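Only a single protein chain was left out; the remaining protein chains are all shown in position.
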Amino acid sequence: MNILISNASSDPIYIQILTQIRQSILSGELVAGDNLPSIRQLAKDLQVSVITTKRVYEELEKEKLIDSVVGKGCFVSGVNQDFIRERRMKQMEEKMHEIIRESKELGMSSQDLIDHLTLLFEEEQTP
Amino acid sequence: MNAIELRNVTKTYPLFKVDNISLDVKQGYITGLIGPNGAGKSTLIKMIIGLIYPDTGSIKTLGSEMHNQEVNIKQRIGIVSDDCFYYEHLTIREMRRMIAPFYKKWDDKTFNTYLEQFELSPRKKIRDLSKGMKIKFSLAVALSHDAELLIMDEPTSGLDPVFRRELLDLLADMIQDETKSIIFSTHITTDLERIADYIMFMNQGKLIFNEVKDDVLERYTIVKGDMDLLDSDTRSQFVGIRETAVGFEGLADNRAEAERLFGNYALLHRPSLEDLIYYSAKGGRNHA
Partner (left out) sequence: MLNLLRKDFIALRSSLWVIPFYLVVFSFAFIPQSEMSMYFVGIYTAFGSMILATTIDIKNYNHNFLVTLPVSRKNIVQAKYLSAILYALFGVLASYGIHSLVNINYPELNKPDYSVMDILISLGMVLVLVSIYLPLFYAFSKKGAGIINMVFMIVLIIMAQPAAFLISKAGENGMGSASVYVFVSVCILLLFIASYFVTVRLFARKDL
C-alpha cells in the first residue's frame, strides 16, 4: 500500500490518508487479514502526527473496514465481498447522481445520457 | 500520567511576566511550544527543568515535583537547549567521561551510534564545534540514557535543513514507544507543522491555547480579500490583519463563521503555524 500526501491538496492530511487507505481496501489491493502498519509506524513513515493516523484508523474502524486487535495491531477486516461491493456500488451511485445533475444542467435528456454512456462504454471496450 | 503538569505557574520579572499558566503535556506524544520571541517559552521550559523557580504554582514532571525528586526526575529526562554549556577545552570523549557516570541507564553503544550518525568525532574539542554540532552532541547525550521525556528548547535554530529532517525521524522513532514524550519549543514551526501532535501557543507570557494540532489548524483560517470587505464588524473576526493598498490578509479564529461571512468574496485557506504566530503577535489580541 502506498500513501502519498499532497501539499497542494485542499483536503486536510487526515482526509487524504483516510481516502487512500479506504481505496486500497475497497479496490481489493488490501485483502481481509492484511496487517496495517501501526499508528505510530505510519505516522513516522508519513511524517505526520500520531493523532492524525490515530483518527484515520478510528474512522476506518467505525466504517468496519479494519479491526484493531489489542497487542497485535490493525488488520483489514474480514468483511465479506458483498459488503465491499455494496459500498462501492454506493460510491458509484453518488457519482451517477452527479452525472445526472450535470447532464440536466447541460440540457440533456435521459436518452441522450444513455446514448453518450453507451458510446463511451464501447470506446473503453476496444483496447 | 501526564508527562508534565503545570498549575497556576507565575513568574514575574521587572519587564515581563509569565502569567498563571496551567497546562498538561500528554504522555506518548510530541507537543510543540510555539510563540513569538519573548513570549515566555524559554522561561517556561527553564522552570520545567529546574533552572529557575516559579513565584507561584506547581510543576510536576513525570509525576513528581522537582524539589522532591530532582535527581530521580532528571535521570529520566533528556534536555537539549539552545544554550548548550559544556567545558570548551574538553573533547567530546572527555565530556562523555564526565557525563555518563551520572546516568544509571547510560548506554555507550547508543551514544557512539549517534555520534557516528551525526558525524561527530569523539576527539573534537567542544570549542571547535559549531553551534549545530553542539546541539547534535546534546541530542546524542539526551538520547543515550533511555529518557522518558525529551525537553527541547529551540533546538533547531543552529541546524541545517538536512539535519532538521533527520531530527524529525529521530523524534518519531522515540515516540514509537508510547511511554515516551517530547516537548519541543521552537520558532521554526515548519518542523512541527507535520509531526507535532499537540500545539501550545504562548504570547506575552500567557498560554493562548494547548490543543491537538489538527484541530487548531482546522479551527483557524486565513482570509485574503479586498479592503472594502473590512468594517468594524468584520474586523472583530480576526486575530490579526495585514492591510495593504492591494488587499488584506488576516487570521480568523472561527472558520465556520469566516466562511459564512467571507466565503464567496474572499480567498480562504488553512493557516500554517507560522501564520498563527505572526498574526497573533501582530494583532495582540489574546483569547482562549
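Just so it is clear, A and B label the chains in written order, and each chain counts residues from 1 on its own.
The rule we apply is simple: a residue touches a chain if its C-beta (ideal position, glycine included) is under 8 Å from a C-beta of that chain, and two chains touch if they have at least 3 such contacts.
Predicted, not measured: the structure shown is a model, and the values here were computed from it.
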item: Shown chains that the omitted chain touches within the full complex; value: B
item: Identified contact with the non-displayed chain, of B:L51, B:L120, B:L229 or B:L261; value: B:L51
item: Per the touch definition above, residue among B:S81, B:S144, B:N203 or B:T221 touching the missing chain; value: B:S81
item: Given B:D19, B:E65, B:E94 or B:E211, the one touching the chain that is not displayed; value: B:E94
item: Interface with the undisplayed chain - residues on chain B; value: 49-53, 70-75, 79, 81, 83, 85-90, 94, 97-99, 101-103
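By our rule, only the chains that are shown with their structure count from here on.
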item: Whole-Å separation of chain centres (CA-atom averages), chain A against chain B; value: 36
item: Interfacial residue positions of chain A with respect to chain B in the complex; value: 10, 12-14, 38, 40-41, 43-44, 47-52, 55
item: Contact footprint of chain A on chain B as seen in their complex; value: 28-30, 168-169, 172-173, 175-176, 178, 194-198, 212-214, 217-218, 269-270
